[in-house]
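The complex is shown incomplete by one protein chain, all other protein chains being positioned as in the whole.
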Amino acid sequence: MSALALGFADQVTSAQQIFGAVMNAFACPGSLQPLRSDLDPPRPLSPELAAIALALVDHEAPIWIDARLAAEPAVAEFLRFHTGATIVSRPEEAAFALVADPEGPLPVERFALGTAEYPDRSTTLVFAVSDLSEAEGWRLTGPGIPGSRNFLASPWPRGLADIVRANRTLFPRGLDVLLAAPDCVVGLPRTTRLVEEI
Amino acid sequence: MAFTPHAAAAPDAAPDNSMIARRQRAMALCADAKRTDLEEILDVLRYEGAVEDLRRPETGLVMVRGQIGGDGAPFNFGEATVIRAAVRLDSGEVGFAYQLGRDAQKARMAAIIDALLQSPRHSRVTEDALKPIELRLAGERAVRERQTAATRVNFFTMVRGED
Partner (left out) sequence: MYVAVKGGEAAIDNAHRLLAHARRGDPAVPELATEQIDEQMSLLVDRVMTEGSLYDRQLAALALKQARGDLIEAVFLVRAFRTTLPRFGYSEPVDTARMELRRRISATYKDLPGGQVLGPTFDYTHRLLDFMLMANGEAPVAPAEVEALTDEDGTPRVTDLLDAEGLIEASSALQDEVPVGDLTREPLSFPAERDLRLQALARGDEGFVLALGYSTQRGYGRTHPFVGEVRVGEVEVEFTPQELGFPVPLGRLTVTECQMISQFKGSAAVPPQFTRGYGLVFGQSERKAMAISLVDRSLRARELGEDVVAPAQDEEFVLSHADNLQATGFVEHLKLPHYVDFQAELDLVRRMRAEHERDQAIHLSEAAE
């Protein structure tokens, strides 16, 4: 506990800014939204992942963390202290899943998909990546995207394409995805489709 | 009042149980004390080291629970304002405060006291500094108890004559 990193310097403003960035990310899927964080969390938790957690998570939103984050006890301590959240081992109980190793294994089939009555009770996946781009890559289409939009994440999260494809059949249930790179975030809500080159 | 120490929920450090009990006692005293009491305690302790705000005093809510029938299943019956704070001494101890109300200064001082209590160097002298508050609060409680006791009904039977 003695090495615990600090939270937001200005809680209210920071929380509002992060919330706004995430909201815009979901509203304009695939577009790069600026997200600046003054946090210095214990690695491998990235400042952007930490900022999203601190802004959106509280004691009623359980978190699941991947193996890379779980390997460093300071990460769980940081998250618990600043959000009050319970860190769960069962993916289906999580409101948010934080992934620091996007290429690592992920129990995608176990995350909560919501219900027909309450589709929002699903797990929101938050990936930390090194780079995000609108210049090239996969073509996205769907609500919030005029025509289509290019999207590339590096490293490319394992299973991301499968998640997006599965969302199509599961709707209104499904998984919403956020990808956070240094200073920016991209959102892929469950309504977004990949335009496949066949 | 004795608090039964519960097992730590966090998988990291396994704190010393008696330290938990001591912290709980001190926290109870700080919660019942006035802000000026805590100011006096810190004056007496004269801690010169740096104090870093890990969590600046923040007001929130705790939903208070009762038990159905007084001893049955829990139920929620209303929220209370609670202020919390966390500080870190330069020697590394992290002190916490969670108190009813919204007094930011008082919460921060209580967090400092909690940190000092955990520091081997300041632990004993901090507990000593809390004793006058403990005595005063106990004295006030005793007065309340005597006032209440005066309203207790003594049922007695009239005895007629000497027969």
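Order as written gives the chain letters A and B; numbering starts at 1 within each chain.
Assume a residue touches a chain if its C-beta (ideal position, glycine included) is under 8 Å from a C-beta of that chain, and two chains touch if they have at least 3 such contacts.
From a predicted model like this one, the values you see are computed outputs, not experimental measurements.
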{"item": "Which displayed chains the unshown chain touches", "value": "A, B"}
{"item": "Residues of chain B in contact with the chain not shown", "value": "1, 3, 5-10, 15, 20, 24, 27-28, 31-32, 58-82, 84, 96, 98-102, 141-153, 155"}
{"item": "Where the missing chain touches chain A, by residue", "value": "1, 58-60, 77, 80-81, 84-86"}
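Everything that follows uses one rule, which is that only the chains that are shown with their structure count from here on.
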{"item": "Distance between the centres, which are taken as Cα means, of chain B and chain A, whole angstrom", "value": "40"}
{"item": "Contacting residues of chain A [partner chain B, same complex]", "value": "1-2, 4, 6-7, 11, 73, 76-77, 80-82"}
{"item": "Residue numbers on chain B that touch chain A, as the complex places them", "value": "10-13, 54-55, 58, 86, 88, 92-94"}
